[in-house]
Structures are given as structure tokens and as C-alpha cells.
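What you see is the complex with one protein chain gone and the rest in place.
Right after this comes chain A.
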Amino acid sequence: MASLLLDNVTKIYRPRGKAPVEAVKRVTLDVKDGEIVALLGSSGCGKTSMLRMIAGFEDVTEGAIKIDGKEIHRLAPAERDVAMAFEGYSLYPPLKVRENIGFALLRQRGAGADIEARVKEVASLLEIGDILDRYPSLISAGQQQRTSLARALIRRAPVSLLDEPMSQLEPQLRAILRARLKDYLIAHKMTTVFVTHDQTEAVALADRIAVMEKGELQQFGTPDEIKTSPTNLFVASFIGEPPMNIFAGEVSPVSGGVAVRGFGPDGTSAFALKAPGLELDASRRVQIGIRPHLIRTGTGASDATGRVITNHWLGDQSHISFDIGGCTVVGVTDQPIAARAGDALPVGFPLRAIHLFDPETGNALAHGLDRAP
């Protein structure tokens, strides 16, 4: 119901008697009206700090935050009209679950009579309808977390901030609630920023994902963009399970395209590919990234020969690790492969699987070899 803009926002904590911590560094994030955005990043990278600045519990060291074009970062939290679900739940102990969820609505104009109905609605949405009359101290952590989430959702605020809203739930329930949550957010056109450590959740819920590391925004794009064209080595290796294979390598011009060579740990050539249709003036060193899911094995694959190190069937996919000229390469297939440790298998690297990065800066040079390095 509103757009949200973080304009060059920096947060520096200055704990007394300790060195200052730069938790968020010049982050610019433009969230459109009704958009659902996931913040993804390792622990301590500044996700919670960003949400707390938007909500108004931490002041912005530099930069501006705007909702619908209006600067809000100097307003009191009450005047910003955002809802927030806290990482630590923060339920009010003397109130029952029902009142904890409902009190968020007390200040909302026109809510009056239908508070009860709306509490029921979000409670059944989040499967906590049966504990409404209990006290927070007497319910499980997962139930507390859903109560806290319900308290944020019931507001249908123009901007909702959800800090790890479902981290305590088991995968089955999480999958169900994820779908319901998405429907609810879309139905009420709620602009939402949520934090998660679960990539599946980010991909399933979010229109766009913001990947952060050490306080810096690494990439902000659709789940597909993040996966197929990561802007740098960090995003490439952070997204995807199992993570991308990364090797040192070299690209050099050949007639009609470029040759890509991957080096083993001893610096000798481990495998070589030819990428047609590209032009390059001189050879250069690169980091090569290869997506495990796109690696081919068996008949028709001919880029290298790999010696199988391990081969695990996980029930719906196989994780196979190969030794190729000293490099360990992990591949994923959706069929079981009859290969034992020590067997030699032909391995193929489709061009789509390959990403090239600058070894110094880590920035992407080419994705799927569809762009010139």
C-alpha cells in the first residue's frame, strides 16, 4: 500500500568504550508499492539493523528513508505507520495471545468492532486459533513466533517488516504458512520486507531478493536474476544448495571464440572448454563458477573425465563429487547414478552452468558465457 525507499542508508553503532560497528553501509533499496522483498545474508550482516531503522528503533547515521516519497527517518515509530514482527517475538507477558494480537489494532481508526473477527482471521491463517486464550509464557517458541507474526499481519500496515518470521517452524508447516502468507500479503497489497535465512523461503515468497554481506548490499533482483546472473562471487557462492563450484582459471582467445581452462590446486590445467561466439583480445585470469545443478554426467558429456569421490542419493536427487585433475567438483542429478567411488565418469559443463568472475574484485565478468568477458 506504500512504496519504501532506503536512500544511501548507513548505520554505525557506537558502543561505549568499544570500537564503532558499521552495521549497514550506504545501502540503497527501492521497494515498490505492494512488493515483497526478502533480505538474505549471513548472520550479523545488518539485516535486523535495516528493519529497525525503518521502524524507528535505531536512528539512521547517514542517508534517508522515505515511505511514499515522504522522509520518515526522523519521525517517532508511532508516526511511521509500519508494522513489525520481531526476531525475539517480544510478546507482552501479562496479556493473552488474543490480546497480544489485538492490541496492535487498538489505535487503528475504524477497526473497532471487527478486531475480534480479524484476530480470528489471522489466527486461523497461522494455525494458532486454538491457543488464543493462553498466556505467552505457556506456549511453545514456534507458537510465540506465529503470535508475533500475527500481531504484525493483523495491522495490514502500508509497510510490514518481518524479521525471520518463520524460523522456528518445522518445514511442513512452514511450507503451508508460506503459501498462505503470500496470498494474504498480495490480497491486502502489503509492501513487505522480510528477513530469512532460508533460500527456498526467499525464492518462494519474494518478488525481489536483496542479498547482503558485511553491511553492504550485494545484489537486489528477482530470484531468477540472483540465480542466473549473480553480480559477484559472494552472491554466486551464497545462493544455491549445494553451493557453486569455484576454481581459479584462465580465458584466452582462440579462433571463433574463447577457451576456458580450469586449474587444479597445483596450478596445472584440470579441464578445458571452448565457448564459441565470444571475442577477447588477450588472455586473462578468472575465477570460474560452475552450478552443480547444471553439470551433466554420463553419455553425451565430454568436457572432462571425473573420478567419483562420493555419490549420495538423497531420495530426490544425487550429489556426486568428482575429482577432475585435482579439483573437487560437486554435481547434482535428478536420477540415481550407478557409480561408485573410484569410477571414472565423463562430465559435461554446459555453457549455461559457467560463470566468470574477476579474481581481484570478485565482480562478475560473464554469466553462462552469454556475454563477452
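Criterion: a contact is a pair of C-beta atoms (placed from the backbone, for glycine too) under 8 Å apart; a residue touches a chain by one contact, two chains touch by 3 or more; residues count from 1.
Throughout what follows, contacts and distances are computed from a predicted model.
Look at the options "DNA ligase (ATP)", "Cytochrome-c peroxidase", "STAS domain-containing protein" or "Carbohydrate ABC transporter permease" and return the one that UniProt uses as the protein name of the missing chain.
From the choices "DNA ligase (ATP)", "Cytochrome-c peroxidase", "STAS domain-containing protein" or "Carbohydrate ABC transporter permease", the unshown chain carries the UniProt name "Carbohydrate ABC transporter permease".
For the chain left off this view, which of A:Leu4, A:Ala23 or A:Ala104 is in contact with it?
From the options A:Leu4, A:Ala23 or A:Ala104, the contact with the absent chain belongs to A:Ala104.
Out of A:Leu29, A:Ala83, A:Leu153 or A:Met190, point to the residue that touches the absent chain in the complete complex.
Of the candidates A:Leu29, A:Ala83, A:Leu153 or A:Met190, A:Ala83 is in touch with the missing chain.
Please output the residues of chain A touching the missing chain, sorted low to high.
So the residues of chain A touching the missing chain come out as 16, 55-57, 76-78, 80-84, 86, 88, 90-94, 103-108, 135-137, 148, 151, 155.
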